[in-house]
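Of the protein chains in this complex, all but one are displayed in their positions.
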Amino acid sequence: MSMKGWSREQMAEQVALDIPDGSYVNLGIGIPELVTKFVPEGREFIYHTENGLLGMGPAPTPGQEDPELINAGKKAVTAEPGASYFHHGDSFTMIRGGHIDVCVLGTMQISQHGDLANWSTGAPDAIPAVGGAMDLVAGVKTIFVISQHTTKTGISKLVSTCSYPLTGKAVVSRIYTDLAIIDIKAEGFRLRELAPGISFDEVCAKTDAPLLPPLLLPPIANEKRE
Amino acid sequence: MSMKGWSREQMAEQVALDIPDGSYVNLGIGIPELVTKFVPEGREFIYHTENGLLGMGPAPTPGQEDPELINAGKKAVTAEPGASYFHHGDSFTMIRGGHIDVCVLGTMQISQHGDLANWSTGAPDAIPAVGGAMDLVAGVKTIFVISQHTTKTGISKLVSTCSYPLTGKAVVSRIYTDLAIIDIKAEGFRLRELAPGISFDEVCAKTDAPLLPPLLLPPIANEKRE
Amino acid sequence: MIDKRIKTVAASVADIPNGATIMVGGFGEAGSPTELIHALIDQGAKDLTVINNNTGNGEVGLAALIGAGQVRKMICSYPRSSHSKVFPELYRAGKIELEIVPQGTLAERIRAGGAGIPAFYTATTVGTPLAKGKEARLIKGRDYVLEYGLTADYALIKCEKADAKGNLIYNKTARNFNPIMCTAATVTIVQTREIVEVGALDPEHIVTPNIYVDRVVEVAQPVIESQLIAKGVQYP
Partner (left out) sequence: MIDKRIKTVAASVADIPNGATIMVGGFGEAGSPTELIHALIDQGAKDLTVINNNTGNGEVGLAALIGAGQVRKMICSYPRSSHSKVFPELYRAGKIELEIVPQGTLAERIRAGGAGIPAFYTATTVGTPLAKGKEARLIKGRDYVLEYGLTADYALIKCEKADAKGNLIYNKTARNFNPIMCTAATVTIVQTREIVEVGALDPEHIVTPNIYVDRVVEVAQPVIESQLIAKGVQYP
């Protein structure tokens, strides 16, 4: 059976490949949490969780959970050597102050301008619940989004303009979907890499906004053009 | 020899008598520091120093000084049991946030409206140096001033309007001088108590603003008038 | 001499009046002062405004306080919960108000309230529906909104160890909102696993200096909310 597209794990692996050694990283709940499984050999990431821990480690072995050592998703975690605890004011100093290098988030919609909508459908009976998402997108240096390209019913999550309420405006740098890696550029969605067995036309068809082909000029040619 | 007026120590003692048990207290440099010697029996004050110590104790015995355990005047101090260290941001959270009960400061001038001028003469060649005084008067609940009534050349420090640059506007509650204890009221300087051997007329003569006599109505009479 | 110890949780919350604004520490169940909240349910104060990141779990602690109809308004970042229907039902029925504040802005507003900062600018919520009605300002080329400091009449706090003077240390991520809430309330009431001798806590390690604490009550073996929920406990 030939592979077509990326699995959730493979999407997370692609994200991990793009995070430099020594980065301070905050991972959203869900698929983003899988990034920890794919840290490339020779690199070290330090994980931050909003509820007051820098140097978060993986889930403890069953039976070793401590109800007072949890992550922002309220699941039991561990602390790595060199970790530190701090209060919520200090934790968001790290976020809002631009000290976290990379945040990886899931999404409901993302626009060609990098607008993110991942906290509310805006439905009249929805109870608004934003958590730390607006702080993260406003403060973290680089926002990566990891998400299925379309909803379960086939509707594109990549859109010209978000119809859902925004989490942040022009905040996302790059999107990792099951079909492709796409940069957000001044000119809009720009394909960076296709998943195995996926064609440019297929991604275009499933993207509800213009998708630009990758820039293929080799770096040396670019330099010469300067 | 009959006593006339209060000594520096006696001024400090009068201040100490007016500080309730359990108060958090910040003492300015100079005469205010003497307050620690006169804490009334059965009372406990906890001393704060701006440079990051709550629970400051007295100067260490000579030879026991630690250059990394100092007060805001940069003199060696000690830490009492129950003391804590914190950074400057947190230290001024205590001050600006209204958590310190009493601050005792020296002064150059004080007006009948409670304006304090204790940081600069405003002379053209003076190098401005304000330290934490403006933060203290803006943030501490009760500001007591302790000072000689006049300068060495006999000029009143208690004035109608300060001619020196202000440290804070309408911030002082009470003044303790060598001659008297004077409240700052909406109506101006109001005598509270005379030092031994000092007459009301003498204090009036040495005060460069109207001085009102003490309110002599007993509390019971006051209640009846309500 | 200074001794802030109180014998019982009931006595520690006895004076909280109807209409009070109360900060409640904890993030999820970690650092949640469940015994103090239960004492407040027993006490019965009504018409409360409660500030907490969430709206409680199951039918114990904060969720039970809300369920008892004692809370008029919640200020929080994330009122959803996987184990609680209490808040959503009251909210949909129009029986409780909600002020939604992003988690970092909530933390900073509390910190500002405690630090005597009446208002500050932040980029959080710019360009989103939560910026609606907020004063906007361009500073050095970036858009910000104005946010106001938050204070409260009371704070209900949980910590690991305390001394009689009110110095506190916490356990791991149970620290969360507790230290900043201590600074922002007029009266800070603390439940602690252990009361230690004054001087037993290293001055370098104290997280909440005693100036922020008014009452300390020992709760040696606090309940764990998730265990109560697993057992189906409803308070009271």
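Should a chain be cited, it is by its letter among A, B and C, assigned in written order, with residues numbered from 1 in that chain.
We take it that contacts are C-beta pairs under 8 Å (C-beta built on N, C-alpha and C of every residue); 3 or more make two chains touch, one makes a residue touch a chain.
All values reported here derive from a predicted model rather than from experimental measurement.
**Student:** Check the whole complex and report which displayed chains the hidden chain contacts.
**Tutor:** Taking every chain of the complex into account, the missing one touches A, B, C.
**Student:** Which of A:G55, A:G73, A:G122 or A:G188 sits in contact with the chain that's absent?
**Tutor:** Of all options in A:G55, A:G73, A:G122 or A:G188, contact with the hidden chain holds for A:G55.
**Student:** Which listed residue (C:A123, C:A152 or C:V198) would be found touching the missing chain in the intact complex?
**Tutor:** Reading the full complex, the residue touching the unseen chain is C:A123.
**Student:** Touching the hidden chain in the complete assembly: which of B:P165, B:G188 or B:P214 does that?
**Tutor:** Answering carefully, the residue with contact to the hidden chain is B:P165.
**Student:** In the complete complex, which positions of chain C touch the hidden chain?
**Tutor:** 108, 112, 115-123, 137, 139-140, 142, 144, 148, 169-172, 202-205
**Student:** For chain A, which residues lie in contact with the unshown chain of the complex?
**Tutor:** Considering the whole complex, chain A reaches the absent chain at 21-22, 24, 42, 44, 46, 48, 54-55, 79, 81-86, 92-100, 138-139.
**Student:** What chain B residues would touch the chain not displayed?
**Tutor:** 49-53, 66-71, 74, 79, 85-89, 91-92, 95-96, 115, 122, 125, 127-135, 138-139, 165-170
The rule is short, and it goes like this: only the chains that are shown with their structure count from here on.
**Student:** By CA centroids, point me to the most central chain in this structure.
**Tutor:** Chain C is the most central one.
**Student:** Which one of the chains is farthest from chain C, going by Cα centres?
**Tutor:** Farthest chain from chain C, going by C-alpha centroids: B.
**Student:** Cα centroid separation between chain B and chain C, in whole Å?
**Tutor:** 36
**Student:** I'd like to verify one number: the distance from the centre of chain A to the centre of chain B, where each centre is the average of its C-alpha atoms, in whole angstrom.
**Tutor:** 56
**Student:** Indicate the whole-number Å distance between the mean C-alpha point of chain A and the mean C-alpha point of chain C.
**Tutor:** The mean C-alpha positions of chain A and chain C differ by 30 Å.
**Student:** For chain C, write out the residues touching at least two other chains, lowest number first.
**Tutor:** Expected reply: 111.
**Student:** Return the residues of chain B touching two or more other chains; collapse runs of consecutive numbers into ranges.
**Tutor:** none
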